[in-house]
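Just one protein chain is left out here, and the rest sit where they should.
Entry: subunit A
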Amino acid sequence: MLVAIASLWGSGCNKSDDSPQRATPLDFPKPAGWPDTRYDFASNPLTKEGFELGRKLFFDGRLSKDGNFPCASCHQPFAAFATFEHDFSHGFNNQFTTRNAPALFNLAWHTEMHHDGGIANLDLQPLAPLTAPNEMAETIPSVLEKLNADPQYQKDFARAFGSPEISTSTLTKALSQFMLMLVSADSKYDRVKNGSDLFNVNEEAGYAIFQQKCSSCHTEPLFTNLAYEKNGLPVNPDLNDLGRMRITGSSQDSLRFKVPSLRNVLKTFPYMHDGRFWNLSDVYTHYNGNGISLSPVERSFLTEFLRTLTDSTFLSDQKFSGGE
């Protein structure tokens, strides 16, 4: 009896430190030589339990209205967490999305999400697809109710965040922990950079062309400058998507879209914010007509270089797959 009381006092005064099932800290695998991350890890310290819970949520259809659309339905691991071979993705009630699902990796370096940068924090990101009527079509209270009714989830949240009660905040923090761990930095390009591999002659030639003609926007090592650029794409009148202007209201931002990373680019076709280009050849043709000349020979070298950005380790990493 006395022992029990003593332990109660201890936990009352020191909740976070004395919790019997304290979560296991997880190190963020920051690649050597990369810029500083931008996510506020102090507000959401990575833990093994938080990451695993985030993964479970990412692959759980219950986050959608009819159970059919987990995050992973549009963000597929084998497509670098884009939607494989789709310009638009499928959502609730046979609806399409209106933009191409972006690939998800190296998100700790991003401060704004979506093609138009409308979402100002990774933690806020899941709320958009979750509540979009043509995507997961849910409401936040309804999802929280479903999850809170599941005793296993309550245990999972208690292990990860110290309380079984599932809130908007802990739901999104768990998802962030999973998404933050999606680091893609083990392509052939990376191995060449760290001295453990060599480009062949064609890849080397492609890399030189890339540095000369592409890297001002697709800046290494992230292969994006994370800025909003206008690349000459005419507006699709069916969508009338003006990009960044939708967020800022400024005509200066009309038709500007966030530069996507070229990492895993061979796996993330079709291309552009609306998936209008099915393959790299279409993309080269577009740029060739918009101020970046690319001869047929340059195009083939460039493709050989871009293939070195495919991170097979990342694409097949079992710790990022649903497994259920």
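In this section, a contact is a pair of C-beta atoms (placed from the backbone, for glycine too) under 8 Å apart; a residue touches a chain by one contact, two chains touch by 3 or more; residues count from 1.
Everything that follows uses one rule, which is that contacts and distances are computed from a predicted model.
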item: Missing subunit (named according to UniProt) among the choices "Carbon-monoxide dehydrogenase small subunit", "Copper-binding protein MbnP-like domain-containing protein", "ABC transmembrane type-1 domain-containing protein" or "Amino acid ABC transporter membrane protein (PAAT family)"; value: "Copper-binding protein MbnP-like domain-containing protein"
item: Contact with the hidden chain (one of A:L130, A:M181 or A:L222); value: A:L130
item: Residue among A:G61, A:G118, A:P164 or A:P221 that touches the chain left out of view; value: A:G118
item: Among A:A137, A:I209, A:I247 or A:M272, the residue in touch with the chain that has been omitted; value: A:I247
item: Of A:N68, A:Q154, A:S167 or A:S321, the one touching the omitted chain in the full complex; value: A:S167
item: Where the unshown chain meets subunit A, residue by residue; value: 9, 12-13, 40, 43-44, 114, 118-121, 123-124, 127-128, 130-132, 139-141, 144, 167-169, 172-173, 246-249
